[in-house]
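Of the protein chains in this complex, one is absent; all others appear in place.
Order as written gives the chain letters A and B; numbering starts at 1 within each chain.
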Amino acid sequence: MAVRAVLERRAQPGRRRQPGRPARPKAREQAAGWAFVTPAVVLIMLFGVVPIVWSAVMSFQRNNLFSPNTPFVGLANYRQMLHDPVIAQAIGHTIVYTALFVPGTMLVGIFLAVAMNRKIRFISVYRTAAYATMAISTISEALVFIWLFDPSYGIVNYLFHLVGIPQQQFLSSTSEALYVIVIMTIWGWTGFAVVVYLAALQGIPQALTEAAAIDGAGRWATFRRITLPLLSPASLFLVVWLTINALQLFDEVYLSTQGGPLNSTTVLVYYLYQQAFGGANFNFGYASAIAYFLFVIIIVFTAIQFRVGRRLVHYRS
Amino acid sequence: MKGHWLSAVAASALLVCGLAACGTGTPNSTAGGLQIWEGYTGAEGKAFAHLLAEWNAKHPAEKVTSLYVDNDDSLPKLLTAVKGGSQPDIAYVYGSWAPNVAQIPEVVNLTKVVQRPGVDWSDFWVGERDVATVNGKVIGIPALVDNLAVVYNKTLFAAAGLQPPGPNWTWDQFIADAKVLTVPAKKQFGTAYVTPGSEDTVWHWEALLWEAGGEILNASNTKAAFDSPAGLQSLDTLRTMAVTDKSMYLDPTDSEYANLFNSGKIGMLVTGPWDLSGFPAVKYGVQIMPSYPGTNGGHQTISGPDNWVIFNNGSKRVAAAESFLLWLTATPQATYFSLHTGDLPIRQSVENSPGFEQKMDQALPGVDTFITNLGNVKQARPQLPTYPKVSTILGQMIVSVLLGKTQPQAALASAAQQVNQALASGSSS
Partner (left out) sequence: MAAPITAATTAAPVTPAALPGRHRVRLPFSPWHLVLVPATIVLIFPFFWLVITSIETPAEALRFPPILTPHHLDFSNYTQALQAAPFGRFFINSAVVAVTTVVANVVMCSLAGYAFARYRFLGRGLLFALMMTTLMVPFQVTMIPQYIITKWLGIYVVGEFGLNHIGALIVPNAATAFGVFFLRQFFRTLPIEYEEAARVDGANRLVVFWRIVLPLAGPALSTLAALTFLDSWNNFLWPLIAVNQTNQMTLPLGLATFQSAHSTEWTLLMAGNVMSLIPIMIVFFAAQRYFVRSAAATGLTGI
């Protein structure tokens, strides 16, 4: 729909302006725009952008945080990344993790949100349960999952045993540990996805879905043709925000596997933390360089998502 | 309005430069209450609070207030504070960070201070003094000392018909005992090992290396020395239990092993005195480390002392901090602290005071073995700023052997090569 409107506008060369919509924003709108954004922008610039620029500067220094001697070394830190075998692994793990976590969380979230978008008994309890997963501290979450997936004593291996699947090593296995973390974090973020989708679903007028039902559309068709597109702004928001967070995964790795076994769960932010504070090297300059490299990756992903979003997302205006 | 955002960018650029300049901070020179950052909880917290109150009552002009900072988190907080010019007067610092902390210019050089009459520097254990000294400079006063020994489950030993370990036991006996104690049907393991690949993984193995008569690095700390017959023997011990006998529970979390032991699922643990209070449900015994017969390593063990470090916030505050620390670590206070916490005595004179060991053992059974084991601490880990890098390499080596991914010989060779590289390039970073 949006695409068609744009095409129509382009097809009529004589009319470059739609009535009521000036081609250049008026001075009043400019002023209002700037006035409205200034409070938030000032704070975010001061506490967000300035530190980022500062960190960029640090990435060009040899800085070990202990000595005051921080000479400029140009691109040496970045060049070191090219020769670091662990970086390639960390990049791989980060991307695999993100590719599994983001769709996983969104699917679970939308399924539960649809299930909870109705007035049945106990619905407040179910909803609060979903939100509750966000409230739990990461350390409790990590402890529970470590136990659930323990190779000898955990419930998951016990259930596998009942069904005849051989015992797995999970967090002690270089091939499985990352997937356990995927499951752990999907669980932890489900609440967030449910909250976002529920808020969006609440904004969809029931009249629409009812009209579709009256027209004879089945529930699945209604969902696919009406609900999903109307949820697309929420989906875009989630995909962007979940990706940004997934690419910066740290806490769960720090609390459960500490990058192991044998670096199989080392992701980029964990690795840079190890470089900076984790006693690997106290090399803050290198850590900042890794952070910037990740920063570029995130910008690229986010830009792509917004681009694709512009074509697929349907705003109701 | 148009140039608005341009000027905003310019302003923030100026801001960054300005802030970078004042990032070094100014030491506050107001003499007032001293601040000490420590991570004491539970019994240690209470004992420390008592001592602090005692000092503050006697020295109202040099009052000390403490701030709790969990030791694991203290490094980012400390480094941030130093960069921002807001460091405390005294901080509790892990011994393994000592070589790096020594590079902070605000850290006070205590070499002359510990030689003052009445301090009796040599009364502190040799392991502690080694860790408090970096390149001949004393940068800290010992705050804690510990060591590794073997804690075993008496009930499980009796049930398996095994003799409890004696003080002359060997690693072959340990391996054999572990095998007997492993009962897959009951999900019971002979022993456990932590596998996150961190220094915790590494120092447990370093004890074995030393017992086999080996060394971590050569005398000048320029090359690896662990790829030796001793290294092979010690790594092989671990491999036998983890891979061949499967008598070793591998704990990637560094905390499960203790709860498992307390649940009666593990026969023997190589651990330190800090874990003893976590075993209320088990009848445990403590024995010193086994030895490798035919080597000169004996029943050596490894120790992980921590330090109090003083930061320079002005000469008055430094002087006050020094007198506080010297008082805190003097024999009477050290004795009080040990008796009320079960922590090992930081001074030999405390250990030697009559009735001390009995009292300690009454409060915390088994701790007397750890105390006498302090005499088995003969050396410390290399005091190098690059040791953390070495530790990471060693950690990966050990874990890959434990997981059965590599053979000890190959793992040692590869690790030695990486360590040599790290040591060579380390001097410039």
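Convention: a contact is a pair of C-beta atoms (placed from the backbone, for glycine too) under 8 Å apart; a residue touches a chain by one contact, two chains touch by 3 or more.
For clarity, every value in this text was computed on a predicted model and none was experimentally measured.
> In the whole complex, not just what's shown, which of A:Val37, A:Leu159 or A:Leu228 touches the removed chain?
A:Val37
> If the hidden chain were put back, which of A:His83, A:Lys119 or A:Arg311 would touch it?
A:Lys119
> Over the whole complex, note the residues of subunit B touching the chain we left out.
Residues of subunit B in touch with the missing chain: 1-2, 4-5, 19, 22-23, 25, 35, 39-42, 44-45, 67-73, 76-77, 79-81, 83-86, 88, 255-256, 258-260, 262-263, 265, 272, 274-275, 277-281.
> What residue numbers in subunit A mark contact with the hidden partner chain?
On the side of subunit A, residues 20, 25, 28-30, 32-34, 36-37, 39-41, 43-52, 54-55, 58, 112, 115-116, 118-122, 124-137, 140-141, 144, 147, 150, 153-154, 187, 190-192, 195-196, 198-200, 202-203, 205-208, 210, 213, 233-234, 236-237, 240-241, 244, 248, 250, 269, 272-273, 276-277, 287-288, 291-292, 294-295, 298-299, 302, 315-317 touch the unshown chain.
Assume only the chains that are shown with their structure count from here on.
> What is the distance in Å between the mean C-alpha positions of subunit A and subunit B?
Computed from C-alpha means, the inter-chain centre distance equals 37 Å.
> Provide the residue numbers of subunit A that touch subunit B in the complex, in ascending order.
27, 30-31, 34, 45-46, 49-50, 53-54, 57, 62, 64-68, 146, 150, 152-153, 171-172, 174, 177, 256-263, 274, 277, 279-283
> Can you name the residues of subunit B that touch subunit A in the complex?
1, 4, 8, 12-13, 15-16, 19-20, 24, 75-76, 79, 82-83, 96-97, 100-101, 103-105, 187, 195-199, 249-250, 252-254, 256, 260, 265, 385, 388-389, 391-392, 396, 399-400, 403, 405, 429
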